[in-house]
Every structure is written in C-alpha cells, then in structure tokens.
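The structure that follows is given in the form of structure tokens.
A selection of the complex's chains, in situ.
By letter and in written order, the chains are A, B and C; residue numbering begins at 1 in each of them.
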Amino acid sequence: MSRDRLEAFSDGVIAVVITIGVLNLRPPAGDTLSALRPLAPKLAIYLLSFVFIALYWNNHHLLLRAAERISGAVLWANANLLFWLSLTPAAAAWLGPHLGESAPAAVYGVVLLGSAIAYSILTRVLLAAQPPGSPLERAVGRDHKGNLSLVAYVVAIALSPIAPWISVAIYFTVTAVWLVPDRRIERVLRAPSSSETAPTAASGEPRSRWRHPGH
Amino acid sequence: MSRDRLEAFSDGVIAVVITIGVLNLRPPAGDTLSALRPLAPKLAIYLLSFVFIALYWNNHHLLLRAAERISGAVLWANANLLFWLSLTPAAAAWLGPHLGESAPAAVYGVVLLGSAIAYSILTRVLLAAQPPGSPLERAVGRDHKGNLSLVAYVVAIALSPIAPWISVAIYFTVTAVWLVPDRRIERVLRAPSSSETAPTAASGEPRSRWRHPGH
Amino acid sequence: MSRDRLEAFSDGVIAVVITIGVLNLRPPAGDTLSALRPLAPKLAIYLLSFVFIALYWNNHHLLLRAAERISGAVLWANANLLFWLSLTPAAAAWLGPHLGESAPAAVYGVVLLGSAIAYSILTRVLLAAQPPGSPLERAVGRDHKGNLSLVAYVVAIALSPIAPWISVAIYFTVTAVWLVPDRRIERVLRAPSSSETAPTAASGEPRSRWRHPGH
C-alpha cells in the first residue's frame, strides 16, 4: 500500500512536470505562419523534455514494480529524483530560445545529469531496502546504459562552452537510446523463477542488458 | 496493475492539460462588462479544447478498459497521444485571440489532427498487444467515425488559408459529433460473449458503428 | 471500476483547479509589509474559491460514493461540472483586484451559479442511471440547500450592478453555509436499510435535510 501511494504521488508530480513545460510555448506575437519560426527550437526542446520525463516515468514504473519493500530512505531518494525532474521545465525555458548558446546548454545538461544520478541513487536505496535475492536485485544487474548516459552527460556539459550544438545533439541522442525499453526488468518480471542465460555483452554497445548477479 | 498505473498517469497528464488552458483566460484590463468582449472568442476556444480533451479522456478510458495486455510499445504510443494533447492549450492560446486568422486556425487543426492520428496509432498498438479474438479486437472494428474525423481535419487545415472561419466551424462540428459516446466498445463490454448482429452501416453517416470482425 | 477512474480524473482536475488559483497571488512589487496591502482582497477571494472548490470535491465524493452505476451521460454531466469549476480561477483573477466593482462580481457569481446548476444536473443524471430504490435516490431527497444556493446566487448577480459588495457577501455566506457537511448522504451510507424519520423542516433555514422519498 505504501508503494501504491508513492507511485500515485510520483505520477502526480511527473504529470504536472511533463505538462507544465507547455507554458514555455507562448503564442507568437504575430498571426502568420512565419511568426511561428522562433517557436520551432522551443518546440524541439519541449519534445526532448517530454520524452526525457516520460522515460523516467516509464523506468520508475518498472523499477517500483520490481521492488517489494519501501523504506523511509526510498521516499527521500524518490523526492530527490522528483526535485531534479521538476527543474526540467525551467531549464527548457532557458534553452529553448537560446539553442546555440553555451550556458543554457550546460545548465540543461546539469539537470539531465542530476536526474540520472538521482535515479541511480534511488535504484541503490531501493536495492538496500530489499531482502537478499529479491527480484529487483536480479533485475537491475550492471547498469551499462545508465552509466554510459552519465558519461555522455558529463561530456556534453564539458563540451558546451566550445560546441553547444554538440551538447544538445548528445542530449537528443541519449534520450533516443533510452527509448528502447528497459528489457532487463521486464524480463525478470515475466519469468521471475527461471534461470535465464544472459546474452553476451557486446562491448561499447549503449543498450542495457541483463546480467545475472551470480556471474 | 500495469494498466492501472498507465491510466493513473494518463489521467494526471490529461487533468493538467485540460485545466491549464484556463490560464489563457487572463482577466481583462478594465472592470466593466464590455471589457469582457475580447474574452468571448478565447472562452469559446477554451470550451472547444475542454470538450475535445474530455472526449479523448473518455474514449481513452473505454479503450484501455477493453485492453487486457499492455506492452512497452503501448506506453510509448500512449505518451505520443499525451504529447499531442498537451499541445492543445498552446494552440488554443494562439487561436483564441486570432479567431479569424489563417495561421492560428491551421496550427490548431494540426494539433487536433496529430492527436487523432496518435489515438489511432495507440488503438493499433494496443490491438497488436492483445491475443487473437480479444474483446478489444471485437470492440474496435472499422473506425468510420475516426477516419471521417481525420479527413475532416485535413480538409479544415487545407481550407484555413482561404476560409479560416470554416476551419474553426469544422473543429466545432467534429467535436460535437464525437460527443455521442463510442457505443461500439461499451456494447462489447456489456455483452462480451454474445454474437451480436451488426447494424447496417448507412454510408456517409458520421456515427461510428459496430462491425463484427468475422464480417 | 468505471466509477473509480471517473473519481480519479475528477480529483485530478479539481486538484489542479483548486491550486492554480494561487498563481493569482503574484508577489508584490516592493519588499515591505505595506506592499502586501493590495494582496489582501486577492487572498480573500482565493480563500473563498478554495473553500468553494473543496466543497464541490467533498459533495462530489459523497455523491459518487452513493451511486452504483455510471452511464455515458454521467461522464458528460461530470465534465460539465468540471468545466464550470475550472473557470473559478479565471473569475477570481478578475474579482480579486476589483473587489468593489460590479462586472467582476457578476461574472464570479455566474461561475458559481453555473457550477451549482452543473452539480444539480449531475445529481439528476446520476439518479436516472440508478435502479429504482437505489441508495442515492434515498439519499438525495429534496435539495433545499442546493435550491436556496441557486436562488442566492441569482439574487447576488441581480444585485451586482447596484451593490457589488453585497453580492460578494452573499458568495461568502453561501459558501459558509455549505461548510456544514451534507449529512443527508452520509446518513444513508451509514444506515442504508433503516427507515429513518425525517426531521421537521424549519421553514427558511438554509440547512439541507433528509427527506424520505415516500413522504
């Protein structure tokens, strides 16, 4: 029951965060199609932010479904994630109209990085709250995709003073990669007792994959 | 359970989207009733958008109730629908104060069309996730009303450079037609095992109707 | 299940509507306590609107709990109520800074009246969807309080051109009267099979009371 209300509250916050960004798409001053041109970059960043937050909702959903116990620390690790996600519309409001500038690109990247770190902390705190050998433990394994995202965000932030367009391209790329659903957890939920063999990990491939903790 | 949380999240997003549009109804500058006059078209578009989004909530609700399985693709088809719906307040904010203009009428139509296409994609992705002979498959049948709406929106967008008032009239008309609830799905849910005979489809009538897949 | 999702969606919309009004309380220009003075009437109207919407949530909650069946018409009567409630923050945004003016007082009253009528329609549509002798039918009885509110709102709107302060005083008074919870429905839910005797209706008293339909 505790988990249900945690999910319900998180859903509420994420629902507000994902939609409040549309307030950045103020109507243009004129009434012609050409007056829409300055809206295009804002719309692109709104789409990026929407997909980014939807991804977190999706993975958050799978993560909590695999968890069986919620501790007080989980509530706060979850609030920390929600805090970072809630900064997305503010960072998007700055990046949208300044798509080629360094500082807004860096700040947007910091929010993405902060959210990714917060998600990773939430995963660990959740794991610590489970009994040994829990479904969640078997499901999470080594988080190659998560780790690679963190590295990509750091690189993008570091590049932003020199090449802000590349930073933004990295944000879009990482988000696109994550659109592939997290099959690790889904697989465990479907066959929680089977002794699946892990697929061989092709080095460098940004897809996450299943790793049995006994390996 | 997965479906429950998908519904809860969608409800949250739709609840924010449907109400955030009221922020477009800023109080008038003066304090007399005549100062309200510029609000009238904004209120009309707010009402149109409210009914439009309520329709989607309603049909989304019936659609998911008939579905038994949710896949990862369903989550993203659903996010795509929510994205298009979330653009409604922004498009309404432009159309409201420019009710006779071509570009805002076209853009509003594009958002309606995008939402309708996204709903149609969601229906197909949901169908693909069900086992053969599922209640959803029997319920959906041929979507005459949906297809006619798509055509109407395309016509309205095409007319907007010449006759934006007609475009807006089409948006109101299509929404009014949809106010008739989607009896196809309701009927199946009530009598899931009966072998109903389909009513004869009067050609050209914009009402949706039940079609048994065996026909 | 249908009722659950209707409640969840209504809760979401009402939660947004009740809180979005706080955006009308923009920070004052200065940084002294005296700079707060223009906020006082806005805060009063925000409080009035908050209590008004909380009342509707409360009664909506009791009403739906007593209902056993939801029809398609109920969904639309409910959407109509949500539409009127969603106009409250917009009307409050106008009334707050123009507390002594006629037009804003009239418009605010129209929104209150529209909500009250919409609630009354919802009650009737819900009753029509129930089987004869349902708990809801026994619970609703004659709605003295509701009818008196409608009359009060009409009087307040009619008075607004002459005495807008009295109109606003009526809005506060009616809301205060409604703060007394709707015992009619609560009583039936607690003792659904008992044949309670109705208390004698003291004429003119604005409290609602239980009336057995057989009387």
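The rule is short, and it goes like this: a residue touches a chain if its C-beta (ideal position, glycine included) is under 8 Å from a C-beta of that chain, and two chains touch if they have at least 3 such contacts.
Predicted model only: the values in this text are computed from it and were never measured.
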item	value
Size of the entire homomeric complex in copies, 3 being in place	4
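As a working rule, only the chains that are shown with their structure count from here on.
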item	value
Cα superposition angle of subunit A on its copy subunit C, in degrees to the nearest 5	180
Between subunit C and subunit B, distance of the C-alpha-averaged centres to the nearest whole Å	29
Centroid spacing, where centroids are CA-atom means, of subunit A and subunit C in whole angstrom	40
Subunit B, residues touching no fewer than two other chains	8, 12, 15-16, 20, 23
List of subunit C residues in touch with subunit B within their complex	1-2, 5, 8-9, 12-13, 15-17, 20, 23, 72, 75-76, 79, 82-83, 86-87, 89-90, 93-94, 97-98, 101, 103-104, 106-107
Complex contact set, residues of subunit A against subunit B	7-8, 11-12, 14-16, 18-20, 22-23, 25-28, 31-33, 35-36, 47, 50-51, 54, 57-58, 61, 65, 179, 181, 186
